[in-house]
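The structure that follows is given in the form of structure tokens.
Of the protein chains in this complex, all but one are displayed in their positions.
This part shows subunit A:
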């Protein structure tokens, strides 16, 4: 029981990993708030979704319920579609550096 207070058991390690993953998601949220361009914000959204899906899987491990991992799978697939739509919009509107380089090259 002495080890459990220090957070050195397996569950304690998973809980600290979960807290650190959500804290890194909050740091990504700062990039989303102060991102100067729209592609910065789109990449911040994608990174935050990936981090939160990992946090959902770890939460399912901590509470020992296998149903919770399905939510992470569904969210990963759907956020991919959302990122794809945002990228298509940015390519159509020619926002960002990559489109300008392609336009200058051709």
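Details
In this section, a residue touches a chain if its C-beta (ideal position, glycine included) is under 8 Å from a C-beta of that chain, and two chains touch if they have at least 3 such contacts; residues count from 1.
Throughout what follows, contacts and distances are computed from a predicted model.
Within the choices "phenylalanine--tRNA ligase", "Aspartate carbamoyltransferase", "Metal transporter" or "MrpA C-terminal/MbhD domain-containing protein", the name that UniProt assigns to the complex's undisplayed chain is "MrpA C-terminal/MbhD domain-containing protein".
Contact residues of subunit A toward the unshown chain are 4, 7, 12, 15-16, 18-19, 22-23, 25-26, 29, 32-33, 36-38, 41-42, 44-45, 48-49, 52, 55-56, 59, 62, 65, 67-68, 70-71, 74-75, 78-79, 81-82, 85-86, 89-90, 92-93, 95.
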